[in-house]
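Here's the structure we're looking at; comments come further down.
All protein chains but one are shown at their positions in the complex.
Right after this comes chain A.
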Amino acid sequence: MAIQGAEQTILRDPALFYWILFPISIVMILTGILRHYATVMMNNPPKSAATLAESRERLALLRGVNLRNNACSVLDREAFEVRKNYMVTGFRSGAFLKDPNNRGQPPANPMTDPAGMEAMMGMLKGNMMMMIPQTLIMSWINAFFSGFVILKLPFPLTIRFKSMLQSGVMTRDLDVQWVSSLSWYFLNLMGLQSVFGFILGSDNAANQMAQQMGMANPAAMVNPLQPGQDPDKLYLSEAENLEVMEHFCILDGVEERILQNFAPAGI
């Protein structure tokens, strides 16, 4: 156990700072930038629908959702019932499907479906872009700098941080303030987001958070269907949602409402 109260001192060669701390940070930043541009280059936008029927299959679901969400602010009961019946019948009978004849059959294997294959390749590429540089850099650090203590934090920390700050240094008694080279790599990996945000702009591809949040693309042709998902199942559940919907209309009584809220006194 370290002696409490006594300051641990380790004499460090200042060259450690210039030849380890600095290079690791620089390499991490450069990799991040490189990853950003590589992702931008290899990223291809999600395929828009190839035929009108395919587009309808995708967007009919959104239409149902729109109806469910917004009916209360637009439609009176009669108009709503007509639309609801139309949508429910369409969903149930599979009229919106790309080819209604294939209904009820198990979805095609995403491995054989070229569109699904493409999406999988996209995901794979994105993951590879993260994995390969990380593996390379970590093995580089392990090969050259393993076991170096390169930095002393200027503030005390509790013992729990030991595994985070001193990976690769198997010293039980070393104070937690000391940071090993491998840990410095991890700290950089996690902590450089704001630096990338500063260099590349806020929506950069080096941002791992954005990667994890999924490729939300604001393209006009959104596709609510994931590859390999059976649209028929989604339709049926949406039809059920519509069926149980309780209709109300915020247009009822809007006249009194605006008189109360906007009209000046005396009218």
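Following the convention adopted for this analysis, a residue touches a chain if its C-beta (ideal position, glycine included) is under 8 Å from a C-beta of that chain, and two chains touch if they have at least 3 such contacts; residues count from 1.
In this section, contacts and distances are computed from a predicted model.
Participant: Looking only at the UniProt record of the hidden chain, which name from "V-type proton ATPase subunit F", "Mediator of RNA polymerase II transcription subunit 18", "ER membrane protein complex subunit 2" or "Ubiquitin-like 1-activating enzyme E1 B protein" is the right one?
Facilitator: UniProt protein name of the non-displayed chain: "ER membrane protein complex subunit 2".
Participant: So one chain is hidden, and I want to know which residue out of A:Asp76, A:Asp99 or A:Glu240 touches that hidden chain in the complete assembly.
Facilitator: A:Asp76
Participant: Touching the left-out chain: which of A:Gln8, A:Asn66 or A:Gln229?
Facilitator: Touching the chain that is not displayed is residue A:Asn66.
Participant: Return the single residue from A:Leu52, A:Ala143, A:Ile159 or A:Val244 that touches the missing chain.
Facilitator: Touching the chain that is not displayed is residue A:Leu52.
Participant: Identify the residues of chain A touching the omitted chain, counting contacts across the whole complex.
Facilitator: 48-56, 59-60, 62-63, 66-67, 70-71, 73-76, 79, 220-221, 250-252, 254-259, 261-264, 267
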